[in-house]
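Just one protein chain is left out here, and the rest sit where they should.
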Amino acid sequence: METRLRIGDRTLVVTLDADTARVDDRTLAVVRPEPGPVTTTGGWTVEDMTVTVDGRPRRAVVARRSDRVLVSLDGRVHAFALGDAERRAAGGGAGSGSVTAPMPGKVVRVLVAVGDVVETGQALVVLEAMKMETTLAAEVAGTVKAVHAEAGGMVDAGAVIVEIA
Amino acid sequence: METRLRIGDRTLVVTLDADTARVDDRTLAVVRPEPGPVTTTGGWTVEDMTVTVDGRPRRAVVARRSDRVLVSLDGRVHAFALGDAERRAAGGGAGSGSVTAPMPGKVVRVLVAVGDVVETGQALVVLEAMKMETTLAAEVAGTVKAVHAEAGGMVDAGAVIVEIA
Amino acid sequence: MRSVLIANRGEIAVRVARACREQGLTTVAVYSEVDRDAPHVRAADRAVCIGPAPARESYLRTEALLDAARTAGADAVHPGYGFFSENAAFARAVQEAGLTWIGPPPDAIAIMGDKLAARETAGRAGVPLVPGAEIDAGNAKAVAAKIGYPILVKAAAGGGGKGMRTVASEAELDEALAAAGREAASAFADGRVYLEKLLLRPRHVEVQVLGDTHGTLVHLGERECSVQRRHQKVVEETPCPVMTDALRTRMTDAALAAARAVNYVSTGTVEFLLDERGEFYFLEMNTRLQVEHPVTEWVTGIDLVHAQLRVARGEPLGFTQKDVRFRGHAIEVRLCAEDPAASFFPSAGPIVALREPQGPWVRVDSGIAQGFTVPVEYDPLLSKLSAWGEDRATAARRLWHALRDTAVLGPTTNLAFLQDVIAHEAFLRGETHTGFLGEHFPAWRSGDDDAAAVAAAIALTRPAASTGATTTAAPSPFETLGRWRLA
Partner (left out) sequence: MRSVLIANRGEIAVRVARACREQGLTTVAVYSEVDRDAPHVRAADRAVCIGPAPARESYLRTEALLDAARTAGADAVHPGYGFFSENAAFARAVQEAGLTWIGPPPDAIAIMGDKLAARETAGRAGVPLVPGAEIDAGNAKAVAAKIGYPILVKAAAGGGGKGMRTVASEAELDEALAAAGREAASAFADGRVYLEKLLLRPRHVEVQVLGDTHGTLVHLGERECSVQRRHQKVVEETPCPVMTDALRTRMTDAALAAARAVNYVSTGTVEFLLDERGEFYFLEMNTRLQVEHPVTEWVTGIDLVHAQLRVARGEPLGFTQKDVRFRGHAIEVRLCAEDPAASFFPSAGPIVALREPQGPWVRVDSGIAQGFTVPVEYDPLLSKLSAWGEDRATAARRLWHALRDTAVLGPTTNLAFLQDVIAHEAFLRGETHTGFLGEHFPAWRSGDDDAAAVAAAIALTRPAASTGATTTAAPSPFETLGRWRLA
């Protein structure tokens, strides 16, 4: 069976068989792990797995939720999403006219108003989160159609703050 | 509701209320913990809990199975069993004429035979487990009624090896 | 002194609690409503809730902290770093409440906490200064032009990189002044800023000092903390890779002179910029325990928190400068909840999984636990990982492997970035300066396609048999993948 996994802006096509995994055009020998302790926390299921890939035991921590898998391997986290879910989540992502708050924070200043013409990279809103100020910039050029934030207000993660078209 | 917990050769009577626990005749103020990660492993459910008892936050690791609870508190493990289960488990315990293997091991030597009269403390069987020899001794005086082991054989944990009456 | 209230949170509160209990002192943790389940609460003997999540309503409320001390019977207060650690008014309030302040004299905090007074004091003590000046409303452009761009805007009350901005030219000055002022006001309740000449490719080198109330004042060598991002230290080490005996003598003499000028007691750090010609300039003095104190502890074997406690009790240090010996090399990195591939935007939320490294000469100062939710209200620092080695290369390799043994699932962290930084050949050659990250990591990506392919295979692989865990949730796509379905 073929599964499409999205990671960042890439899509990997993975086909699992009894003892191999094809990832794009690469074939890996995979020895399935023994079951170990399973931890559930906040909707996630976490397993420590030793998966032998191409003869090398790889120790991974894997966290699963309905539509996402996080794999920690050799100190790096690989965050995967299944096709559709990822496309939804990425809706406000790279190159989009919808500028979203990447995490909850306080709006320090709003630098544009509806009707303004903005360039790619232009500063739109200054957010403060975890004691640091960060500037959200336009990812596309265009005209500001809506601003859903005001200075001093709070925004949730993923909230659309500015719409450009 | 009253629950009887057996620990070693003692029984504790515990009554829980919304914010207190009575253990025997002692009353403790208990603040219930927030839920945290739950790990399941080999039939056990494990939780890290910070339970505030008499105003002091106590950090415990609690493992539960159907009839047993293990509580690790300040580097000490308290192993509890609910009444009946514990009585069953304790059947071959202190002062019993049934001598059981405390863990799986190899029988090195059998020192008594059916019909032998034995004293309390007399060596009955030598077991080898985890590279160490250990001698199982009679907990009661009496006559050996049965011997369920032979030199060179393996015994399981809890198996009755010698019966004395 | 029998019971210490720790007016802080996170890894430093845990670390202080450990030192206290090792001296037979009981500890009182304070926590805001979102920190109820935090590791620093679990590490203490008592815990008192002091208010809602925002620091100004909890960790920065003097009365709440003093009330907590009274309630829990604490007779001393340790401030950790950040929050009230460099607030002279708080230190005085603690003392006026009849409690022992575990830190330097409030007057020393006050002088060194005002960056302008600190410059003046250090200058009078003969310590070399970076060219710079105060500003008032209206003269900023003129002063900046006189010093010459690039310049640095710094908070008068600041520290830790907050309320600080680099300005390359006059066009950027107004916005930088406004931003730094806002950050300073938010972090220190004092929005004053001043200007300083920006040195090119300097190293950040600082000297740890330690004094008692009996007149002993020693240095514990230097630390280099050049690998910074927006003036937040990322990697710290000791010794400084380019240190010489002669330079160390000059620099530690200058640090001790600055400390003596304010009758310093307890732990403190005198920060310098070291330029490529080997000249150094006073930057500021941090009148507290430093985040990066573990590397000094590794090489000297001196427990700085134990020393703070002894000094606060009025005991002599028990050793002098000649007893301080340095052994080997130590490196620390700061594990933060931030995304190095997205402008280091801070991250937050529940720690879904946490695996921390162990082994010889590896130290973890952790402020998180699996299941704990990293709040959005505080610093993104999650934990510090440090390693010691006989030499710098060994320490770096050991730390790199320890980082690879680490797993944090949940908030995005800089874990992989840290690995790449300390494995970078310029870092391994010791070629560090405050622009190191901008020069070598202008746009970092965790770019290991091979690992991603392996991870993808692992993501879909399930154990060979049932694990005994079942959930009542609808089966996820990961549980219905044909023959890989969970048995």
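Order of writing sets the labels: A, B and C. Residues in every chain begin at 1.
Just so it is clear, contacts are C-beta pairs under 8 Å (C-beta built on N, C-alpha and C of every residue); 3 or more make two chains touch, one makes a residue touch a chain.
Since we're looking at a predicted model, the values are computed, not measured.
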* Structure fact -> Omitted chain touches shown chains A, B, C
* Asked: Among C:R56, C:H214 or C:R325, which residue is in contact with the omitted chain in the full complex?
  -> C:R325
* For the chain left off this view, which of B:T41, B:S96 or B:Q122 is in contact with it? -> B:T41
* Which one touches the absent chain: C:H78, C:K154, C:K197 or C:R363? -> C:R363
* **Touch list for chain A against the chain that is not drawn** => 33-34, 36-37, 40-43, 48, 50, 52, 55-57, 59
* For chain B, residues in touch with the removed chain -> 1, 3, 5, 7, 10, 12, 14, 16, 18, 21, 23-24, 26, 28, 30, 32-42, 44-49, 51, 53, 58, 60-67, 69-78, 80, 82, 102-105, 108, 126, 128-134
* Hey, which chain C residues sit against the chain that's not shown? -> 14-15, 18-19, 21-22, 24, 294, 297, 301-303, 306, 325, 327-328, 356, 358-361, 363-366, 388, 390, 394, 397-398, 401, 469-472
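Following the convention adopted for this analysis, only the chains that are shown with their structure count from here on.
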* Cα centroid separation between chain A and chain B, in whole Å? -> 49
* **Distance between chain centroids, defined by C-alpha means - chain A, chain C (Å)** => 28
* Asked: Do you know which chain B residues sit against two or more other chains?
  -> 36-37, 40-41
* To do: Provide the list of chain C residues touching at least two other chains, using ranges where the numbers run on.
  => 370-371, 467-469
